[in-house]
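Here is chain A:
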Amino acid sequence: MITATHYLLLSVGLFSLGVIGVLTRRNIIIILMSIELMLNAVNINLVAFSHELQNVVGQAFAVFVIVIAAAEAAVGLGIILAFYRNKETVNIDEMNLLRW
Partner candidate 1 sequence: MSNAANFPILSTILFTPIAGAVLLLFVNKRQENLIRWIANLVALLGFLVSVPIWFWYDPAGPQYQFIERVPWIPSIGADYFLGVDGFSVLLVLLTTLMGAIAVLSSWTAITDRVKEYYVFLLLLQGGMIGAFVALDFLLFFLFWEVMLVPMYFLIGIWGSDRRLYSAIKFFLYTLVGSVVMLLGILALYFHLHDVTGAYSFDITKFQAMHAPFDLQWWVFLAFFLGFSIKVPMFPFHTWLPDAHTDAPTAGSVILAAVLLKMGTYGFIRFSLPILPEATKASIWWVAGLAIIGIIYGALVALAQKDWKRLVAYSSVSHMGMVMLGLIALNPVGITGSIIQQLNHGISTGALFLIVGIVYERRHTREIAEYGGLSKVMPVFAAIFMVMMLSSLGLPTLNGFIGEILILQGAYTANIWWAAVAASGLVLGAAYLLWLYQRTMFGRLENPKNEHLRDLSLREIVTFAPLVVLAVWIGIYPAPFINRTAPTVQAVMQRVNPEYARASAAAGARQAPKIADCDENEPLTPFTTAPCGDAAEGQAPPPPAAPEGGGAPQANPAGGRH
Partner candidate 2 sequence: MAEAAAFYILAALILGFGVLVVTAKSAVHSVLFLVADFLCVAALYVTLQAEFLAVIQVMVYAGGIVVLYLFVVMLVNLKRPPDAQRDPRRLGRLGAVLAVAVMVELAAILAVGWSRPEGEAGALGPSNVAQVGRALYTDYLIPFELASILLLVAMIGAILLARREM
């Protein structure tokens, strides 16, 4: 029997993968993608709960999450482009003008 717990463990795994990606990769774009993984993990949770509870709210929420993921992707990539224009790189280690 597959319970909500199973889905949750899956989502934890996916979420953690995303976190690892955010923490370890130097390419800003890949970091962004890792964040998308995290949001997907959230969505798996929501949908799984929605299914388990037979409650539509989770799905509706997931729609909003997807919308926001899309918006973030758009804005994020725009910001990365702007950064890239100035710095000619998307390496996050080369972004240290602001510190201390």
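One rule holds for everything that comes next: contacts are C-beta pairs under 8 Å (C-beta built on N, C-alpha and C of every residue); 3 or more make two chains touch, one makes a residue touch a chain; residues count from 1.
Regarding selection, all candidates are chains of the complex that A comes from, given by their letters.
Values in this document were obtained by computation on a predicted structure and should not be read as measured data.
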Which single candidate from 1 or 2 touches chain A in this complex? 2
Candidate 2 touches which residues of chain A in the complex? 1-10, 12-21, 23-30, 32-34, 36-37, 40, 43-44, 47-48, 50-57, 59-60, 62-64, 66-75, 77-82, 84-85, 88-91, 93-94, 96
